[in-house]
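With one protein chain removed, the remaining protein chains of the complex are shown where they sit.
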Amino acid sequence: MRTLRQTLTALLLAAVTATAWSAETASQDSLQPLINAGDKKLAFDWPMVTIGTGEYAEGPTGVTVFRFARRVLAAVDVRGGGPGTVNTDYLRLGYNVPEVDTVVFSGGSWYGLESTTAAATALKDDGVRSGNWDNISLSVGAIIYDFGDRRLNEIYPDKRLAQAALRAAQPGVFPLGAQGAGRSARTGQFFGCNVHSGQGGAYRQVGPVKIAAFTVVNAFGVVTDRDGKVVACNPGANWPQPLRPTDLLAGMPDSRKPGWQPPKEAARNTTVSLIVVNQTLDPALLQRIAVQVHTSMARGLQPFATEYDGDVLYAISTGEVDDKTPGALASVDLGVIAGEVMWDAILSSVPEQPKAFQPNKRFKVAAADLQKYAGDYKFSDIVTVRVSAEGGKLVAQATGARDAFAIKKAAAVELQPVAQGDFTVPGRYPLNVRFADGKLILNPGHWEQIGVK
Amino acid sequence: MRTLRQTLTALLLAAVTATAWSAETASQDSLQPLINAGDKKLAFDWPMVTIGTGEYAEGPTGVTVFRFARRVLAAVDVRGGGPGTVNTDYLRLGYNVPEVDTVVFSGGSWYGLESTTAAATALKDDGVRSGNWDNISLSVGAIIYDFGDRRLNEIYPDKRLAQAALRAAQPGVFPLGAQGAGRSARTGQFFGCNVHSGQGGAYRQVGPVKIAAFTVVNAFGVVTDRDGKVVACNPGANWPQPLRPTDLLAGMPDSRKPGWQPPKEAARNTTVSLIVVNQTLDPALLQRIAVQVHTSMARGLQPFATEYDGDVLYAISTGEVDDKTPGALASVDLGVIAGEVMWDAILSSVPEQPKAFQPNKRFKVAAADLQKYAGDYKFSDIVTVRVSAEGGKLVAQATGARDAFAIKKAAAVELQPVAQGDFTVPGRYPLNVRFADGKLILNPGHWEQIGVK
Amino acid sequence: MRTLRQTLTALLLAAVTATAWSAETASQDSLQPLINAGDKKLAFDWPMVTIGTGEYAEGPTGVTVFRFARRVLAAVDVRGGGPGTVNTDYLRLGYNVPEVDTVVFSGGSWYGLESTTAAATALKDDGVRSGNWDNISLSVGAIIYDFGDRRLNEIYPDKRLAQAALRAAQPGVFPLGAQGAGRSARTGQFFGCNVHSGQGGAYRQVGPVKIAAFTVVNAFGVVTDRDGKVVACNPGANWPQPLRPTDLLAGMPDSRKPGWQPPKEAARNTTVSLIVVNQTLDPALLQRIAVQVHTSMARGLQPFATEYDGDVLYAISTGEVDDKTPGALASVDLGVIAGEVMWDAILSSVPEQPKAFQPNKRFKVAAADLQKYAGDYKFSDIVTVRVSAEGGKLVAQATGARDAFAIKKAAAVELQPVAQGDFTVPGRYPLNVRFADGKLILNPGHWEQIGVK
Partner (left out) sequence: MRTLRQTLTALLLAAVTATAWSAETASQDSLQPLINAGDKKLAFDWPMVTIGTGEYAEGPTGVTVFRFARRVLAAVDVRGGGPGTVNTDYLRLGYNVPEVDTVVFSGGSWYGLESTTAAATALKDDGVRSGNWDNISLSVGAIIYDFGDRRLNEIYPDKRLAQAALRAAQPGVFPLGAQGAGRSARTGQFFGCNVHSGQGGAYRQVGPVKIAAFTVVNAFGVVTDRDGKVVACNPGANWPQPLRPTDLLAGMPDSRKPGWQPPKEAARNTTVSLIVVNQTLDPALLQRIAVQVHTSMARGLQPFATEYDGDVLYAISTGEVDDKTPGALASVDLGVIAGEVMWDAILSSVPEQPKAFQPNKRFKVAAADLQKYAGDYKFSDIVTVRVSAEGGKLVAQATGARDAFAIKKAAAVELQPVAQGDFTVPGRYPLNVRFADGKLILNPGHWEQIGVK
């Protein structure tokens, strides 16, 4: 005992020092989790698959947790050039034993992997799983990059948010669009389309076989429909309509040049996906489903699996329908159909894009208002915008570490009047600007960023 | 704006509900981190490699964080049948770009992976890294299983502990033995040796080339020295001395039978290792070092890489010495020497084993004391021990979900008197028992478990 | 010396016995290699890339050998459910050293892998490479399945054929369509399209960067153009025109049922591909090109990478243009463009399909001719067709181990007259039948199978 006590005493100083962290990590503690948010939802009848989402509106960013009503068999296919994953090595061993409790997709890039481990510990804390060797919770997951020019802060989905989402998981309901892990997703940067994206889901039942596909679409490429058209894009000048990825791609590199060159600073994307079937499958055949479905996504996302994507797909078999059951699908057919369900899921991920404010040249802003709007607005430790009234005009310039969308550090830009309190910075990527309650709101609405004086 | 506000309102109920989690996850919040504990330490001169450990004595369990003074190139080799890992997929892409900030080893099985993500977020919170695509913190890690019959609770190294360890990291100091991630490690279960283990480290400099090896030895096999002898074991009856693994293994299955059959319930182990060199290496050659060193460990741990091990090894090149520098090692020589340094590290992991109390038949416990000792002692939600005085003797029986070492649920066992307040349950795995301050302390000392009435 | 002599004597009997094999393996020795056959060829200006093809018309089957003028860096991506490969493990080590001499694609399923090793030994025999550790020839390769119901024999591309093709390799010329390894390729079996396929190639130069794509398309899926249409198919009854894979796939399983269920016996396919660039790339980025291009092929082949495909893609960098050269492409752009060149290659693989004979009800076959045509025609050890004259009609039935296309073992089928000596068995897969010179020629023309009495 002597040694222990000595040690304890000796360590007190270190321990006390170490607790200094609390102030710093507390930074996200005041954020309010939004649970299962979203107006548009996929509904399906499958009690085994429960889903919970959590979001921090201040990011915005979020997490999507898939929790299975019992342990399930899983496989993984990593296809992208920059993945962030947890526990894939275990899956690769190919044991024919269902062990996965949860699949967690999260924003926040590698920081968001905290969400995956959080799901496991929550199940332990809640007494569902334990430390017994045969009852340890296995959570696997992957993340998307939703920092950079997507938003003006570095809030990430943390343990608290993920556990709240897990505990609120419901069967058969999946929020579509810019919700959960897809809260600040974006697509099309390869062509400069740069549109808001989100998470998609689709479900199909064929006889006794159930198939659900989920995907958080944050692709470098563009979402493409079955007619070969781009589903959403901020197009370059003089781009053809309808816009077909194959035309753009076949014409590379010329087809991109008029539009845009992807800036290096923003070159991080990722599509993370999950395919779930209720039919039993040998590990090798489940792996095959993962490979086949993941590959098939190259049709709905073009280009796909690039160096700047970190694409990961998990495949799950809940094992509720034996593959000898009448109506069970041949594995190759199951894979083909699953690929189609996944394409449906991709298409369902696209949210309604925000409407751009239109500059109103006849609208005059009162001088008093100009003065009222002027000031330094802080969005986060890394982004501050200085608004100034100059010659009857309002101009804005970023003064922190980074740009604020169309408001750059390099030079001030005019905020063109739209209506009382509303302004715009037009362009390929128009910026909606609103002053309200002494705050500066960029892109008011679902993706708004709020700066305070 | 309307939609957002509606959404916000609608979600308040869900959000409030979700916050109910706080009470539960708070369960480890009262634990006091012990930082950089341990009397026996490896010291070496290499500012690039800083190390911090954190422990919860109540587990005991802990975490070991390796933080590099700048980003380093990393490779990984997974060799075991039950690994728990974070971000290995990224390493496998083999980019020739240093990106790893930290390598984190942790107890707590898959729950302990929280420690790996915690290191990354701490660097972000501290402003060292950010969400910029080229400055995101990459933390990789692996865990060991230290639950089951190793200890009587399910405390795991959490975010708070890992971040404290990270922030206390020091260059050139590595605690040896049952510290950090190796706090409750064990080896030799394959033969029933079941001895305490820990973390080991070793360092060698050859000309300009620095090599450091670290390993948390929690192997199913036994630690074996260069003379081929078992370093630590609770031997079976009539086992030969000196005990050589090759003799035991060559005689399998007979050589094990007299001793012991490994219980399924305890069949989880893992050795997680790290080899660091300062010489630049192409990704393929760094991978080669990982493979070669990991394979070489089969000499110092026998058997190794079994189904019940989750062995993972990370290899790091800090890139401080160009491979064209005079004195730089041929990669094959570097790999061989690194394997030897790793063997040294394995050997240094073995802590001094606790001394078993010796029953003293002449020592009579006073009847009043017997009554005083009697009662239900709770060690955790899963383990409770009932102590009863029967016929002048003290007996104990586990009454919770699990056994308490030699105190089983199946039947009461006598606590044989040793001295005032001290008892023992003799056997191949003797249990030291102490009553003090109204508590029941099993195995008092470094690995003690405390039950309270 | 004594021991050796004794041994030699003792072994003579065994050696003699062993030479009995010669008669059997001689079976392909009488076949005449056709070298660099084909009317339609891709021409491109790139001396580094030389190509030779070899074919046995009697199969028909063949081999395509890519030989590089100097050693090149290679990567591989295996994506299918039934690959056959040589030396991919070496490539996976990711050394940044060019070592590959040849890439060999071959028919003949796993037997055709002999073609890959043959290329290496030919370079040794020719003195280009040797047994010196730094001058050993590295040949990698993959095969397609072109047996089963594709042809009526089991001839495979052997060492002799592959070495002849290698030695006839020419720069900048690649035969398109049903030539080389694609001699008996087929596509579309998933939908029952079952059309002849072949090998495709395409080339593009962007500034200093050269990109060539080659593929042997033997896919379970159908070739799909950039307008989303099936390029070639024997359609099912009442199938829509134009035929779009997405329509068929989205409607699965119903969309396939009216047409066809793929018979298990024919369920082997494979697309093997090669992408070559002249720009230097780190091994990891070359691997990325392999992954990205292979994935992108899911657009031009639908479905792709199924359980019944053995898809393999090799990526090669000849390293002629440094990636720092003005005009060198960003690797992500290079990957995108390479994917488009590969799509062009897929499209170029489709040969002109044979014209079906039309039954002519007014054409009467002379009785003497009927008798003349009757008899047993042997196509190979596994296929024999019995032609009989019954009631003024000619009928045919397979009597060997296997069916002969529409001439089944189960029952005789009428050969409907077309013209003098020509007959047909109509159906979704019409069979052209010709009697000439005492032989029975099925599908006379490029894919003809000849039976002799």
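Going by the order they are written in, the chains are A, B and C; count residues from 1 in each one.
FYI, contacts are C-beta pairs under 8 Å (C-beta built on N, C-alpha and C of every residue); 3 or more make two chains touch, one makes a residue touch a chain.
Given the structure is predicted, the values throughout are model-derived calculations rather than measurements.
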Among C:Gly62, C:Pro83 or C:Gly319, which one is in touch with the chain left out?
C:Pro83
Touching the hidden chain in the complete assembly: which of B:Phe304, B:Phe379 or B:Phe405 does that?
B:Phe304
Residue in contact with the excluded chain [from C:Val72, C:Val103, C:Ala164 or C:Leu440]:
C:Ala164
For subunit C, which residues reach the chain that was dropped from this view?
1, 3-4, 7-8, 10-11, 14-15, 17-21, 24-25, 27, 32-39, 54, 57, 78, 81-90, 93, 108-111, 113-114, 116-118, 120-122, 124-126, 130-134, 136-139, 145, 147-148, 154, 156, 158-160, 163-165, 167-168, 264-268, 310, 312, 382, 402, 444-446, 448
On subunit B, where is the contact patch with the chain that was removed from view?
79, 81, 190, 206, 220, 226-228, 246-247, 249-250, 252-253, 267, 285, 288, 291-292, 294-299, 302-308, 329, 331-333, 335-337, 339-340, 343
For subunit A, the residues touching the chain missing from this view:
93-96, 282-284, 287-288
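Methods note: only the chains that are shown with their structure count from here on.
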Taking each chain's centre as the mean of its CA atoms, subunit A sits from subunit C at a distance in Å of 42
Compute the distance, rounded to whole Å, between the mean C-alpha positions of subunit B and subunit C.
54
Could you give the separation in Å between the centres of subunit A and subunit B, each centre being the mean of its C-alpha atoms?
34
Subunit B residues touching 2+ other chains are 93
